[in-house]
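The complex appears here minus one protein chain, its other protein chains still in place.
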Amino acid sequence: MMLATALVFIMHLGFASVEAGFTQSKNTVNILFKNTLTPVLGIVTYALLGFALMYPGEFNGILGFSMDSWDTIWFNSGSADVSEGYADGGYTFWTDFLYQAMFAATAATIVSGAVAERIKLGAYLTFTLFYVGIVYPIIGSWKWGGGFLDELGFVDFAGSTIVHSVGGWGALVGIWLLGPRIGKYNNGSTSEISGSSVPLATIGVFLLWLGWFGFNGGSVLSADPGLTSLVLVTTTLGACGGAIGGHFTSMIVMKRIDFGMVLNGILAGLVGVTAGADIITPFEALFIGGVAGVLVVFSVLLLDKLKLDDCVGAVSVHLTCGIWGTLATGIFGEGASFMSQLYGVLACGAAAIVGSFIIFYILKVTMGLRVSEEAEKHGLDSEEHGIRGYTILIED
Amino acid sequence: MMLATALVFIMHLGFASVEAGFTQSKNTVNILFKNTLTPVLGIVTYALLGFALMYPGEFNGILGFSMDSWDTIWFNSGSADVSEGYADGGYTFWTDFLYQAMFAATAATIVSGAVAERIKLGAYLTFTLFYVGIVYPIIGSWKWGGGFLDELGFVDFAGSTIVHSVGGWGALVGIWLLGPRIGKYNNGSTSEISGSSVPLATIGVFLLWLGWFGFNGGSVLSADPGLTSLVLVTTTLGACGGAIGGHFTSMIVMKRIDFGMVLNGILAGLVGVTAGADIITPFEALFIGGVAGVLVVFSVLLLDKLKLDDCVGAVSVHLTCGIWGTLATGIFGEGASFMSQLYGVLACGAAAIVGSFIIFYILKVTMGLRVSEEAEKHGLDSEEHGIRGYTILIED
Partner (left out) sequence: MMLATALVFIMHLGFASVEAGFTQSKNTVNILFKNTLTPVLGIVTYALLGFALMYPGEFNGILGFSMDSWDTIWFNSGSADVSEGYADGGYTFWTDFLYQAMFAATAATIVSGAVAERIKLGAYLTFTLFYVGIVYPIIGSWKWGGGFLDELGFVDFAGSTIVHSVGGWGALVGIWLLGPRIGKYNNGSTSEISGSSVPLATIGVFLLWLGWFGFNGGSVLSADPGLTSLVLVTTTLGACGGAIGGHFTSMIVMKRIDFGMVLNGILAGLVGVTAGADIITPFEALFIGGVAGVLVVFSVLLLDKLKLDDCVGAVSVHLTCGIWGTLATGIFGEGASFMSQLYGVLACGAAAIVGSFIIFYILKVTMGLRVSEEAEKHGLDSEEHGIRGYTILIED
């Protein structure tokens, strides 16, 4: 479990790399800054509010808060008793907290990539505080804290819905309220805005895949090696399916070898198998991942048609495939029911939309969401940070 | 073992980084695409064919297929029984499969770097399917599946021969059939073609070194901490020896501080100690690695003399030093015999040459191996992918 925590931590570097690689070099420092402060603020906020909201112990199924665990997080030191008998000895209180905190920060990071290249730094960071500190943990408590979705039999192994679609809904609301980047949609056509570094994006996707071993493997929440290792296999085959699905779909639909769609296909496949990684066969994992790889391509095209400008494809990867994965678990997973899954998707979706809308809307009417046109054109790095992402001299 | 699997997975990012760093920026997307699809296709193919070929259970020692494990891989889900008593409880069926699948994909990745910058994408990917799905696992079954080499007392702890030299022979056959890059050898002189990013190559080598802890450490295939930790020490000292050997040899022979030879020296040293990491002393590991570092420099120079154009030095690292490491195990390793080692090198080498030649030759006469002269000059990125690896604006 501690290893899993370290692997989930490395996902934050993965997100930072993917997002910096897929966006323009004039905004590189800005996006790295956001992706560095996201886990920092996310973890602190989760310690301040989130963990106690998400795991409230006995509660009414919708909202609760554990004063006890809040107190322990902040003021207990090396005394072993807080972990004595915790989780039947499967892992410790501290591991549980840190693992969940790393997860929580993920939900905000998903938003970060979608809204990049035009959101105000302060607006994004404030959104992160409230989304990770309040919205995400309340939704999470409905399932993982033993709330009403858990009682209804909703199945979400490692968070296709709870983490990924919650992040994805936030991203969708964000890009809708922000509007597209200048020049993205002109006279009915969509222009491709090239990312700055394909190697950086590739590094990011591999690190996310690696981190997913912790994300899904750790969610077995015990030392059952048979089940944990099966989960690693289904996770891997989901990623492989997504890559293959994304590759062939973009070959057919877009008539070119689109490496970006392979990379997003891998992430789509991973999101897709996250809901049911422990109750599907490897063959089903390959299939679910493959469908996710197909869906991600069409989702990207659809969003562009709707003039919803998602810089890195985060909504398509995390929301579209998060929903697909959750429903697929209802179809293929042993012991899961389609209707419970659908109900969970709708309940969490409604809450995430309302929560993220309220936060973004208040920010919009108070501090404003969007940087000035001039700042956007010049790039956020020179505007807000005064330095450039790359200062590479190419001598002749 | 699951940790080891994650570490071997990260080797694929290591290979991607090394190969993209050592090749030209006009082919960066192409090489990253290949190195991303290599584990994807490799793992799926290994699940489809490889694992059942490599571990056939009782068989004639040369060729076998386990229908049982094929069935389990694809259609079993979380039921624990497939791992009950597996490997005396040392690890599970799933871990075994995934770990071996990660290994298998490595053999193809080795080829990828050597043949870069001029091979057709489709040709390379088709080669990967057959090499990982059929050639590698059949050779592997001779030793690790309990075949005739195992009965002869051939020792290959983590695959200096089975993995690295098999990949290296494939690379050698590939670059021979492909011919050198345009402009590499002109009027009897060899021109240096600069890699695009030394930092990326360095990141790759460190990740490979890290992954080797899993590659070698995991090959102890049990939880014997004494032996596993000794293996980590011999692995590390092999890498150190290789770096030192590569550095001083290039200083003396090439009269300059050649960082590429240090990086390749590290990989050479790692390959060198892979065959006998569990039965040599740390001092012997440093020595074997040091000799590997010397050999890699001379091997690179020799290949250039023969006009065999290996973009990243893969043949020198994996084949030359794979052979050296296997033979060195016969000299230094407790309980290994030189003649058995030599016999294993020859048998696996013959099979790898024949196997890779057949695949590459059929591809050559059917779809063709090599891109057009124009595509090679323009770079494969703009030709096949339509995007560039780096889009970094350097404002003044």
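Note that the chains take the letters A and B in the order they are written out, and that residue 1 is the start of every chain.
Simple rule for what comes next: a contact is a pair of C-beta atoms (placed from the backbone, for glycine too) under 8 Å apart; a residue touches a chain by one contact, two chains touch by 3 or more.
Just so it is clear, the model here is predicted, and its values are computed rather than measured.
Across A:F33, A:W144 or A:F360, the residue that sits in touch with the chain not pictured is A:F33. Only one of the listed residues, B:L7, B:L32, B:I139 or B:A158, touches the absent chain: B:L7. Residue in contact with the omitted chain (choice from B:A243, B:V294 or B:I359): B:A243. Even with one chain removed from view, subunit A keeps its contact list with that chain: residues 2-3, 5-6, 9-10, 12-13, 16-17, 20, 28-29, 32-33, 36-37, 39-41, 43-44, 47, 73-78, 80, 82-84, 91-95, 97-98, 101, 121, 197, 200, 203, 384-395.
Take subunit B: the residues that touch the chain left off the picture are 3, 7, 24-26, 194-199, 202-203, 205-207, 209-210, 213, 217, 224-230, 232-233, 236-237, 239-240, 243-244, 247, 256-260, 262-263, 266, 278-284, 286, 334, 382, 388-392, 394.
As a convention for this text, only the chains that are shown with their structure count from here on.
If each chain is reduced to the centroid of its CA atoms, subunit A and subunit B end up 33 Å from each other.
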